[in-house]
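Structure incoming, see below.
One protein chain omitted, others in place.
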Amino acid sequence: MKTTISQQALAEALGKVRSTSPLVHNITNYVAMNNSANALLSIGASPVMAHWTEEMEAMTAIAGALVINIGTLDGEWIEGMLAAGRAAALRSTPIVLDPVGAGATPQRTATALRIIEECKPTIIRGNGSEIMALVNADIRSKGVDSSQSSHDALSAAQTLARKTGAVVVISGATDYITDGTTTHTVEGGSPMMTSVTGMGCTSTALVGAFAAVCPDALVASTAAMAVMSLAGERAAAYAKGNGSLQVGFLDELYNLTPDTL
Amino acid sequence: MKTTISQQALAEALGKVRSTSPLVHNITNYVAMNNSANALLSIGASPVMAHWTEEMEAMTAIAGALVINIGTLDGEWIEGMLAAGRAAALRSTPIVLDPVGAGATPQRTATALRIIEECKPTIIRGNGSEIMALVNADIRSKGVDSSQSSHDALSAAQTLARKTGAVVVISGATDYITDGTTTHTVEGGSPMMTSVTGMGCTSTALVGAFAAVCPDALVASTAAMAVMSLAGERAAAYAKGNGSLQVGFLDELYNLTPDTL
Partner (left out) sequence: MKTTISQQALAEALGKVRSTSPLVHNITNYVAMNNSANALLSIGASPVMAHWTEEMEAMTAIAGALVINIGTLDGEWIEGMLAAGRAAALRSTPIVLDPVGAGATPQRTATALRIIEECKPTIIRGNGSEIMALVNADIRSKGVDSSQSSHDALSAAQTLARKTGAVVVISGATDYITDGTTTHTVEGGSPMMTSVTGMGCTSTALVGAFAAVCPDALVASTAAMAVMSLAGERAAAYAKGNGSLQVGFLDELYNLTPDTL
């Protein structure tokens, strides 16, 4: 794994997650819930999954970060997402948005844009197609997988960052993390990671954990992507397929400390 | 694994899934979503899980197959299933139905029959009890596990196939795949597979992937069941229990190619 933030910044960020164990409130999709919760526990954070509109204000009040992921959305969940997002915004709690499948259906693109408009997320993380779809409504993605390389989406990410004030993360062979002016990169991971469902969603959850403890959203996002990449490439070294990669990835994340980076 | 379709037909079908990576739209249960998505990725397909009524038409428009699984249904999801099913039928997109728990409650049997009536699925895959319950409303199953052998359900499957025009798949120690006239079989797998939750649902998802690329629904279904059986028996050879079988099964599926069949 190679990244443009310093080894020290990365170690400090990881150390802070492990020492403070932030509560990360996730409204995420059914497919990735178990993986995301386990990955947050691996890294030392405390996950809670909750989407009921009536408890969003109370849950947001105790959380260090809010993660909104639209992977398996419907009308009732959108209400929960917006309620939580507005409550988090009022408290200046960091909000991370994962616009899963933006570009696959107009309803997803519109929902992601509505959340951006109403909740002003601190960080937006998606794949190339999703980020491009948020800037140019004509981009269509193939379901939830990207049809665009992360590099081709970089200028869209910069535009989106400048327009929304959010840090924008595009994950791919190279991850790009930009606030519209400064752009960090993370290289590494393994192509086999694209065969494990919910890996993108898991990275969004980890961004939430880092954002809860690092005031600098650019550093927080880059650290999270670096940790994903490192755990993924270590696990891929011995994984026999996507089944054992999913397991090994959690183990590697679990054993990742400032000292073992 | 032993099957009545030719090695060549099987290799061709698998090769087509891997080379075209069809988008498979799943409306499936909460228990099996992660497994099904991973198994689809293992085999080279591109899974999307989506159930929101408002986006069903748009999602169906880009999918190569639709999988409807009623494992954890409720009123709102039924609306989504019917909306997607009707849209897919209009486009002649293959529809695969998994009537999970038909026979366990009258509501499930009725829902499965309503989907058959309104959406005209191309393929129906269930266990012995479920298939029998769709033909004879007096059959009761024990929850979602079968109380009938696949062989005892064969004549019900043939009746259901002739009545609905669908290919009907009964999974069990021997899998039967029938259009009411021709019946294929797949033998193999491992009894330990019945201790991994969602294995039946996963096979239905794989049937969707093969149906997206093979115009012959009988061949598509048989190929999917053969691949399940093969990956399951290979993983069972070294699995220490249902935990490692779930992991090994995905790994074996991931490594299955026309050459390694």
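By letter and in written order, the chains are A and B; residue numbering begins at 1 in each of them.
Methods note: a residue touches a chain if its C-beta (ideal position, glycine included) is under 8 Å from a C-beta of that chain, and two chains touch if they have at least 3 such contacts.
It should be emphasised that the depicted structure is a prediction, and the values quoted were computed from it without experimental measurement.
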Exercise. So which of A:Val48, A:Leu90 or A:Ala237 would be touching the chain we can't see?
Worked result: A:Val48
Exercise. What chain A residues would touch the chain not displayed?
Worked result: 23, 25, 30, 33-34, 37-38, 41-42, 46-55, 58-59, 62-63, 76, 80, 246-255
Exercise. Which chain B residues would touch the chain omitted from the figure, given the whole complex?
Worked result: 29-32, 34-35, 71-76, 101, 104-108, 140, 142-145, 194-198, 239-244, 246-247
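Here is the rule we use: only the chains that are shown with their structure count from here on.
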Exercise. Using mean CA coordinates as chain centres, what's the chain A-chain B distance in Å?
Worked result: 32
